[in-house]
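Apart from one protein chain that is not included, each protein chain of the complex appears where it belongs.
Take a look at chain A:
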Amino acid sequence: MMKGWMSKFKAVFALVVLALVLSGCGEPFLSALQPKGEGAEMIYDLMILSIVIMLFVFVVVIVIYTFVIIKYRQKKQDPDFIPKQTEGNHALETLWTVIPIILLLILAVPTVQYTFALADTSPEVNEEGEEQDSLWVNVTGAQYWWHFEYDGLEVSTSQELYIPTDRRVYLSMSSQDVIHSFWVPSINGKMDVNPTGNTNEMTLLAQEEGVYWGKCAELCGPSHSIMDFKVVAVSPGEFEEWVQDMQQVTGEETPESATAQEGQELFADNCMSCHAIGADPNKIGPNLTNFGDRTKLAGVVDYNKENLVEWIQTKGEEMKPGNHMMDAGYELEDEEAEKIAEYLMGLSPSDITTENAEDSVYKDSDLSSLFPEEEEEEGEQSEDEEDGEESDEEGSSEDEENDEE
């Protein structure tokens, strides 16, 4: 019925309109329609392809539909008209069986390809065809917060996951209570975070610097909707710097102000059984190593001292209903809570913060300083030298520092 060029034109037209409409949708740090990462981009392409195919089908259906409703209404002058009782039509029936099959095959092939591609967690290969070291992060979901352990780097953090741009980050994910689901729409699709025994793997590759919003996508209790986290994508050089700074933290650094020092003591007495500062494996509660750099309190609340004190004193009862801090046994005076808040808000071990994700400074690095042992084994020295030229001044000195450790 429809001429070939017509349907082609319609497909192209639909594509353009779609891209325009869809890209206007949502906020760039959250929307799956404005992909900023490898996975999200692949999925976006697949989405567009499927929408175009489906719109074609929809248009065909609607054209026939509109036609029959207008054309075949009962005629007022002839209400007793009896239409021909058609049994069927083999040619037509074959047509609308075969065409959908073809359309589905067009969609099925890339679907299978991408399904395998997105599940691929083998190491990245650089331009010279050499395997690069993989940066693995162990992600733990818990009611209602996220914990991130950088594998082999002795760095732990919670709620805000720092990653380098333009480099695949490999996640190994499990839950310590119920099922959660890890979703950063702008960077990649989601993956369930299952309790014991069902560890899932996925990758994140951010193509642009930025602070991306992460969500829990599997009902996990009253505060499911506020189990937010952030993915902070900074340039590889900045990321390297951040890791090295984080590695220095022992938790015993003395803060400058006297109030904060008192806060540190109070923290040690009341909070340390659940919260760690530094790479301590304790993850009963969120790790607070770089708490001072957080953009949000508990993932969703505005970050300021007043809210932090309220959180400590109410144990987040109202701010995050059903959270497990309500089981904590401590009792503090308001003054004491303020001192702890002062201490916590001063915890900023690195110059690299979310601000670096939002400025335009780009420091390159191949992150080789983060994988010293493997380098020696495989003797990939040449890589180091080349990158020394590209990356800025700090790069080489840090390498040395790291080697000493």
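Note that in this section contacts are C-beta pairs under 8 Å (C-beta built on N, C-alpha and C of every residue); 3 or more make two chains touch, one makes a residue touch a chain; residues count from 1.
We adopt the following convention: contacts and distances are computed from a predicted model.
Peer 1: Of the candidate names "NADH-quinone oxidoreductase subunit I", "Sn-glycerol-3-phosphate ABC transporter ATP-binding protein UgpC", "Electron transfer flavoprotein subunit beta" or "Cytochrome c oxidase subunit 1", which one corresponds to the UniProt protein name of the undepicted chain?
Peer 2: This omitted chain is identified in its UniProt record as "Cytochrome c oxidase subunit 1".
Peer 1: Tell me which residue among A:V155, A:L204 or A:A217 touches the hidden chain in the full complex.
Peer 2: Answer from the full complex: A:A217 touches the omitted chain.
Peer 1: Which one, A:V61, A:A258 or A:V361, makes contact with the chain that was left out?
Peer 2: Counting the whole complex, the residue in contact with the absent chain is A:V61.
Peer 1: Tell me which stretches of chain A touch the chain missing from the display.
Peer 2: Residue positions of chain A that touch the missing chain: 22, 25-27, 30-33, 39-40, 42-43, 46-47, 50-51, 54, 57-58, 61-62, 64-65, 68-69, 72-75, 81-89, 92-93, 96-97, 100-101, 104, 107-108, 111-112, 114-119, 177-179, 181, 183, 185-186, 188-192, 194-198, 200-201, 213, 215-226, 228, 300, 321-322.
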